[in-house]
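Every protein chain but one is kept in place in this view of the complex.
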Amino acid sequence: MPNYLLTRIGESLLAIWGVVTIVFVVTRVLGDPAVLLLPIGSPAAALAELRSQLGLDQPILTQYVHFLGQAVRGDFGNSYQYMRPAMSVVLERMPATLMLAGSAIIIGIVLGGIAGLLAAIKRNTFVEYIVMFLALIGQATPMFWLGIVMIMFFAVNLGWLPTGGYGSFSNLVLPAMTLGTFVAASVTRLFRSSILDVLREEHVRTARAKGLRPKTIYVWHIGRNALIPVVTMVAILTAELLGGSAVAETVFSWPGVGRLIVQSIETQDFPVVQAAVCLVTTIFVFINLLVDIGYSLLDPRIRSHGGGHE
Amino acid sequence: MSTLLDISDLTVRFETRRGFVHAVNGVSYTLEKGKTLGIVGESGSGKSVHFLAALGLLPPTVKREITGRVLFDGKDLLTLSDEELSDIRGRDIGVVFQDPMSALNPVLTVGRQLREVLMRHQPLSKAQAEARAIELLDLVGIPEPQRRVRQYPHQFSGGMRQRVMIAIAISCQPKLLIADEATTALDVTVQAQIVDLIRDLSAKMDMSVIWITHDLGVLAGIADQVQVMYGGRVMERGPVDAIFDNPRNAYTRGLLNSVPSLDENAEKRLYQIPGSPPDLSKPPVGDPFAPRNPDATERCFAEMPPLRAVEGSPGHVVAAWYELPPYAEGSR
Partner (left out) sequence: MSESRTVTRSMLHAFLAALIRSKPGLAGAVILTIFVLAALLAPVLGLPDPVKGDLLARLKPPTISLSGFGAHPLGTDQLGRDILSRIIYGGRVTLMIAALSVLTGGVFGVVIGLISGFFGGWVDRVLMRVVDMQLSVPLTILALLIIASLGPALHNLVMVLALTSWVQYARVVRGQVLAVKSREYIQSARAIAAHPLRIIFHHVLPNVMTPAIVVLTLELARIILLEAGLSFLGLGIQPPDAAWGRMLAEGRTFMSTAWWLSVFPGVAIMLTVLSVNLLGDWLRDYFDPHLEG
């Protein structure tokens, strides 16, 4: 167990380093921030001055080491737009994103869990067909479109909820429902098929041969085993939400990190973009680490063998 | 001596997309208390399906039709609700399945899997059940039971896992233990240990055993009676010595000739019965083994032979229209 944990922590650090490097390569090597910052047609002298101001005239390796050193301290320079440290701008937006992603995940797991279980138990009935059809639609609907339709219906036509913004519970309902629907659709489909897979396993027959009650079998022998792939997927979905909520946050004018990234890209505020990407990645890697630990608690086989590919 | 299990005319049909599969076709037999019955046959002979059907253990999604009567301890299992049946499963009837790796839940400790069956059928506290679980692991010959009880199935070897399965099956001192190919997935040396363990336990606990296998050789040392099944029917049944020394059915002889024998020279090739098992989606009107039997008569193809007593061999019955010449080992 300690060995496995250490390996996973090492992998996580490696992943964060990888992303920081990709951010560096993309922004400094492939793109040229100086060109992006200045108006088109600026004189070469102005360009050169800005380059040296930003340290872009130094050898690429020096720049890289410098960048890494700053990244470790969370220092990505001042935001061009807000004129203060980029990381603090990002951190201010973090609670909003976490609140939205958290509510969406909870809605998704509860809704999807119930629907998936229902579909598996009511196999080959009308209930299963309806649930699975809705889940398919939910998976195929672009999040931003669902958001727009929800705004049209609940905010514009019925006037029950605000069209966007931040601050009160009523602001949270529509964006959380929009993202939650998307999560629920995926959870429903995976949980159902996972339950059906476990049902075919022989140890379920053993449980019945032991005379256990159906409730015990469903909770301890089917549900628990079927949960394992769902846990993995929730980790991936959390990733989708931390990144993908850029779209939902934009639709609902939700002041989160995703919207900040989009806005900063539009205003070419690169320190903020870099800080946000690095922070989101770190949080994501950390969540993945937690999920893997949770996974190893659910599946004892991982604990002793380590997380291999076989 | 009294009868524990009395099965009569048990028939199981599955409904599939391609029509009915006639898996078990009118099986009848009885089992006395404390005795061991060996049931032998190829896969598809109905030897496993018939007991799974009787205990309500067929996959819930499969459409099936079960008729006949299965009297266990005076109660007809086929008329019980699933609730009533589940009271009997695990308490009065224990089952050991073939592959202990997949038959145990990989994510629950061995102790937990023992406790839940104990607490389902007996008024025990968690601590009492834990203590009993350790006793049971000790009883089936697992060393260091206090430590092992907290481990997961993947931490056990194949043989040890099967011992855990046996501990679970006998945990409530059942009247009947069904071992379904319980040694097939194990190494030969381990097989012998498991066979010995079940024989000892059945003697100690005065427990009846149904030992289901495709390997007639396994039954020699343990069974009181042997029943040979083929195509969902009983082909022959009798005391173990009668079956081994005086088989009256061509299929039984085929099985006997495919048992490896230790005292013969190793170069002699094992005999294999030619042909393939019957297609149960269109069951033959006659003797299901007739197409593979060189001694089959015309009547064998036309009409299913009923079980009849074998003269001079008490308790020995056979389903055959033909009479085979006296049996000499190795001949056919």
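We call the chains A and B, going by the order they appear; numbering starts again at 1 in every chain.
Operating definition for what follows: a residue touches a chain if its C-beta (ideal position, glycine included) is under 8 Å from a C-beta of that chain, and two chains touch if they have at least 3 such contacts.
Remember, it's a predicted structure, so these values are computed and weren't measured experimentally.
Asks: Mind giving the shown chains that are in contact with the missing chain?
Replies: For the complete complex, the undisplayed chain touches A.
Asks: Which of A:Val156, A:Val219 or A:Leu290 touches the chain that is not shown?
Replies: Here the residue in touch with the unshown chain is A:Val156.
Asks: Which candidate, A:Thr178, A:Thr281 or A:Ser296, sits in contact with the chain we can't see?
Replies: Candidates A:Thr178, A:Thr281 or A:Ser296; residue touching the omitted chain: A:Thr281.
Asks: Which residue from A:Ala34, A:Val90, A:Leu111 or A:Met143 sits in contact with the chain not drawn here?
Replies: Missing-chain contact among the listed residues: A:Met143.
Asks: Residue-wise, where is chain A in contact with the chain that is not depicted?
Replies: Contact residues on chain A toward the absent chain are 11-12, 14-15, 18-19, 22-23, 26-27, 30-31, 36, 123, 136-137, 139-145, 148-149, 151-152, 156, 193, 196, 236, 239-240, 242-244, 246-247, 250-251, 261-262, 265-266, 273, 276-277, 280-281, 284-285, 288, 309-310.
Note that in this section only the chains that are shown with their structure count from here on.
Asks: Using mean CA coordinates as chain centres, what's the gap between chain A and chain B in Å?
Replies: Once rounded, the distance between the two centres reads 52 Å.
Asks: Please name which positions on chain A make contact with chain B in the complex.
Replies: For this pair, the touching residues of chain A are 123, 199-203, 205-214, 216, 220-221, 224-225, 228, 298-301, 304.
Asks: Taking the touch rule as given, give the residues of chain B at its contact with chain A in the complex, in rising order.
Replies: Residues of chain B touching chain A: 55-57, 59-61, 82, 86-91, 94-95, 97, 99, 102-109, 116-117, 120-121, 152, 154-155, 165, 168.
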